[in-house]
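Excluded from the complex is one protein chain; the other protein chains are retained at their positions.
Per-chain numbering from 1; labels A, B and C assigned in written order.
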Amino acid sequence: MLLGTAPIAAATLAAFTLGAGPATDATLAATTVQDDDGPRTSWIVTADEIHTATGRVIEGGFVRIGDGKITAVGRGKIAGDFHVAAITPGLVECSSGLSVGQRSVEQDSESTPHVSVEEGLDLFSTRWERELRRGVTTACVAPDDRNVLGGLPVVVKTGGGEPTMDDRVIKTRVGVRAAMGSEPSAGNSPVFGRAFGLFNRRPTTRMGVEWVFRRTFYDALRAQQDDDFTFEGVETVNQVLAGELPLFIQAAPRQDLMTALGLKAEFSIPNVVIDAAAEVIPEADAVVASGASLIFAPLEFDGTASVEGAQLPWNAPAHMAELGVTFALSARSTGNADYSLAMQPAHAIRGGLDPVKALEAVTIVPARLLGVDDLVGSIEQGKHADLVFWSGAPFQYTSSVTGVMVGGELAVDPRHGEEL
Amino acid sequence: MLTLEPTRLKAAVRACALGAALVAAPTALAQTSDSLVIEAGRIVVDSQTEIEDGVLVIQGGRVAAVGKRGEVEVPWEAPVLGGPEFTAFPGFVEAYSARGMDRANERIDVAPFLDVRDSIDPINLYFQDCLRWGITTVNVQQGPDCVIGGRGRLVKPVGITIDEMTVRPGYGLVLSAAPKSGLSRATQAGTMREAFGELRRYLEGIVQDAKDGGDYARREALAQGRELEGEAAKGRPFQSTASWSIDGLEMIPRGAIDGKQGPLLDLVEGRVPAFFHCGGPHDVHLALETAKQNGFLERTTLVLQPECWKAASAIAEAGVPVIHTGPMVHTETDPVTGEETETFVLEVYRDKGIDFSLSSQNSSTSSLWYQAARAVGHGLTREQAIDAVTVAPARALGMADHLGTLGEGRLANVVLLSGDPLATTTMVEHVIVEGAHAYDRSKDPRNQILFEGADPLDNLRSDG
Amino acid sequence: MRSIAISLAPFVLGAGLAAVSPAAAHRPASPLQDEEPTEQETAGTESEAEAPAEVEPPPLLAIRAGRVIVSPTKELENATVLVRGDVIQAVGTDVFVPEGTNTVEAAVVCAGFIDSWSALALDTGSLFDRRTEPSTRSVDGIEAFDGEHLRLAALDAGVTTVRAQVGVQSNVHGLSVALRLFPDLTDERAILDPDAALAMQVFGDDPLDRVGNVDRLVDQLDRGAAYRKAQRTYAKELAEWEKKIAELEEELEDDFKKAKKKRDEEIEEAKEEGKEYREERYREDRKPRKPDFDRNNEVLGAVAEGEMPFVVELHRIPEMRKLLARLPDHRRARPILAGVSDARFVAEDLAALGATVIVNPTTQGQGGAFGSNHLQLAADLDEAGVEVLFGSGGRDASATAALPLLAARAVAHGLPREAALHALTLGPARALDLADRIGSVETGKQADLLLLTGDPLSATTRVEHVLLAGEIVHSAK
Partner (left out) sequence: MISTLSAAALLLSSCAASGQGSVAAPLAGPTVTGAVVSAPLVAAPLEASFVRHEVVVEAAAPAADVLAVRAGHLHMADGSIVEDGVLLVRDGLVTAAGADVAVPDGARVVEHDGHVSAGLVAAYSAGYLPRDEANENTRAYLPDGRVVHGFDPELSALEDALEQGVTSLLLAPGTSQVVGGRTAVVKTSGGRVVTPNAHLALSMGAPAASTARTPTSYAGIVSGLDARFADAEGAYAEAKSGNLGLLTYVSARHEVDRALRLFERHELKGALVGPTLAGELAERIRASGCSVVLPNPPLVLDERTHDAMAALFEAQVPFAFWLSDPHEFRASAIVALRAGATRAQALASITSTAADIARVGTSVGKLLRGHDADFVLWSGDPLEFTTSVEAVYVRGELVHTAGHHGDDQ
């Protein structure tokens, strides 16, 4: 990982936020050093609009990058390496929809809360470049939903440096991945079913799924009382019960949502995030009361979420915003450019969501939900230089992503609009 | 709840089907007054001309006058629609669609005798969506799963019978250079070639028979010693720019030509426009070559999948208009490195000077205004994008004098938008089709389900 | 062949006519050749179109080589190949090279290799189409916009021409295209012959099925022959009829006055007798009926008459024996047997029949009695006196690039190197009626040449440059 910040950063920040005079431009331009080995990671980018996701929009400003980190953000005209219409932070995909294949989940039991997906990653896959091209610089990767409690997701950068764990994985033990609904039971068959193979295992129904979930948590509670009793992953479950680890539960249709909220209440789990949320409007009160956060399934044109055919109207995010519910938007791994993470805020805005909230819902909010908001998710001094460059005002149908920077490296060059 | 889950979609759909009958149709019929006045804070006459605070006078289903308020004479008895908060925009033109039909594809390879009239379904949700999206004219053609398909039809998404909907019947003929299911590029080309070979042999055959018949009659007369009055030509001579021709076709009354070959003859004589499907660059070559050899290149419009951009120079050379379907950005994966490259297709067409239209037949089945907005997002100018969903399709349909702008004399297809035509938050509020008020968003139940989260079941109940 | 080339004038890239006319030249004339005079004019004008170019002669290119492999059996040391435009103008050790002629050096020069059984440059759907028929044309299945890396790999290996064939999963594949691997396949020079051969296969799990399929296959040739016969008879009868009718008309003209007079008299008589006048019925011989056009029989006819060769893929003894037994029905037909896994058993019969075979020299062949190693097969057949060509099997487009190396491996199994080179160059060129244009480094032929760093069959030899029609279209990295 790239370490430290240029010592002069603080100073320059101060200098330029006060509006830089032409005199100092030279010094600034001069300080953009080019480290010879490896791709260039120091830049000065100027823009008409900089949406920092810290609540402020800088009109006519610059972002200064040193060694892959943001060293200064400010207003004022200065000589930069290149100019773009608008800058937003790199987008953060926090839904677990980015499937990395069935070998990402350990199926020896239907409840494996302690198994991390880390070793299941294929960092060489071209999918990361695809996400990067569409503006996603940080993504959550979770085990496939073959298990009720699938294990521990990780947070990866989609580019920058080498495709190695050191360079790309910025957080492990993000939380515990759980799934309601039909996925965990799909393909399973009763014991007397298939003779060979793991699939003669529970659960086979929604009620089975819920049963497995409750059994695991009851066992955890029992383990707290009874010292002789324990099971694999008990510590992890206890961390969840204690609120040290968030619990990500996939629950799109109404009944799964209610099941998830019910379990949250039953075990008074402090920190629950509903993933692939869809039919929340009919249960708005319950959602608000539960205090759970939401990750919306992708908004699609026919108002139907790709997850379990649940209905997802475009005003749902706006509706939740009014009720003060914390939520993020997601694109999962949809191949359809119209539903990419860069487009989701636009759809939500069309559904009535405030543009500022829309921006936060794909940057800083998901970063918080994943616990990496100290590294990414906004344009602030010291954070990773993960930036998305836009042809116009971001999240409008009439503008699109022209460039992407990750860890200070230009993955997509806005000056040519092609990959370097 | 559990049992309901799988059927939730159907429920929604049913609800809307009812909605359609209740909303779209009646307003359309109810609209009897011969004239209508539309007021708008802004009237987009076409991509170049805009009028602030304008009025638009409709008479007999056409635009009688358009201009600044006060500068245009407004008939006192005409009802008034709109207001300063609206933007008036020409009705979007769907240059090509294989939707809105009960079954869009026919199994027979060569079936020019078909007509979409027989499969258009007036209460199909698609026509409802058209109104919701401000599309006022649709060129309904048979699906691409054919070699030579049947006649299409220009319709407006209003009315409960096909006749009511019809703008222009028996319009266009569909051909496909892309292999239909069960065929490959090679066999598709073979079947296509054979279809025209057969036409030609058929025509040669009937002409030859007529000649032989004539000769026989003459000899008979000679033998019987009577004078034979020369018969006058009953038909029309073969008029085509095809690389082949038929002498003596004038001997054959056109009525005598059979129902399969007739439409093809019309095609090669350039009497009917051709909509030629292409799945890839190769299909483009086959399509252009076929059209050239058989004399209907001038009347050909290509319906293109994204990958066809690779044949852009051939298209430009042939000078035919195109209709783009599918995603605007074509992604290609290098077979060796697995690296992906993206191409914004419309830019290629623009730079080659190709006349292109957009269609809503798209991966996301979204609206034309959305397509236009995204096109701007990817780098077209606003004008180019708006043209591609208004005047360009109108040209492609040979209806430039009737559709695509709000100019005087044009059909009164008007969309009242809540804001700028390409803005993310803009909604289609009202749609006027040929002077009739056909859509009102406030009375659209499906819209409430899709975008405002209304419960489809409540809807069902309220509908009865 | 003309009738086919014309009645099926190819759409693809509009290259067909230009390409086919030279090929048609040396083929027996067909009774139908005058069917479409217009088309022939087109073909004619095509060739005239080239004429103006000769006003200002195309540029010269001289290739000086340590060794020129003129043909599989003829080599020259320190020779020069002089190319004018797209044609080889001279080859020899004492060729006069005008001052300032563009010159390239090469260790070895030889003719571009030919894969006589390839799946390269075809669209996959067409390649595995199960609904193909004799008239289906591979030229319609060419894929010019995809798979470029495979075509470049083939050029890299020295393969300049392929017989590409669609429909390899049907009994009758259709018409093969002889394709030159121009990097841009939309270049019309790429299509050397859109109707190079008719291809079929004999398959089935049950030997009886396969033998039955051989019958069905030869029956098709019978049908084609019958079709041609019917057309000839028609042409003959029509001529006779027209002659007769012409005479008849003459005398009718002459007798008209008489007839008119007679008619008037008879009408009078009828009046007097109060009867109504009945005019005598007129009779003449019926005009002979034109046989119905059939696009498939057009092709099968041409094959039966030997106007184009036909390729049959078959592997086992029973079907080979059956085919050998039935071929004498069609003495003019020119069979090429492909695959022939077990041909060792019938090698003598094949040699006796003078048949040509295409061997796919892989270690993963069609299995059969002799296992799957076909590297040996080529050697054995050659030893038995059967003319052997090499082909990459027509299923896998990537296999074409490996063909020259496989040829070298066949040499390791005892195939003489001349035979190996023959199987890659002159052999297929002759078998496919392309020898007037490609297959050897001889005056008058197209300059489709390889400039090599060493012996064409050596593992370490690189193809430095590939010339197609006198242009360097590919060079090693």
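The rule is simple: contacts are C-beta pairs under 8 Å (C-beta built on N, C-alpha and C of every residue); 3 or more make two chains touch, one makes a residue touch a chain.
Here the structure is a predicted model, which means the values were calculated and not measured.
Remark: the absent chain touches shown chains A, B, C in the intact complex. From the options C:Val108, C:Ile142, C:Ala157 or C:Val172, the residue with contact to the unseen chain in the full assembly is C:Ala157.
Note that of A:Ser104, A:Asn271, A:Thr363 or A:Ser391, the residue touching the chain absent from this view is A:Ser104. Panel shows chain C; residues 149, 153, 156-157, 363-364, 373, 375, 398, 401-402, 405-406, 408-409, 411-414, 417, 457-460 of it touch the chain omitted from the view. Along chain A, the points of touch with the absent chain fall at residues 102-108, 115-125, 143, 151, 163-165, 196-199.
In the full complex, chain B touches the hidden chain at residues 336-337.
Simple rule for what comes next: only the chains that are shown with their structure count from here on.
If you draw each protein chain as a dot and join the dots that touch, you get a simple line with two loose ends.
By C-beta contact pairs, the most connected chain pair is B-C.
Averaging C-alpha coordinates per chain and comparing to chain C, the farthest chain turns out to be A. Chain A and chain C have centres, each the mean of its CA atoms, that are 60 Å apart. Against chain B, the residues of chain C that register as touching in their complex are 7-9, 11-14, 38, 123, 125-129, 131-133, 135-138, 140-145, 147, 149, 166-167, 174, 186, 245, 248-249, 252-253, 255-256, 258-264, 279-280, 282, 284, 287, 293, 295.
Those residues of chain B that touch chain C in the complex are listed here as 179, 182-190, 192-194, 197, 201, 212, 215-216, 219-220, 222-226, 244, 280-282, 285-286, 289-290, 293, 307, 310-311, 335-336. Interface of chain B with chain A (complex): residues 1-2, 5-6, 8-9, 12, 327, 329, 333, 338-340, 342, 363-366, 370, 373-374, 376-379, 382, 422-425, 449-456.
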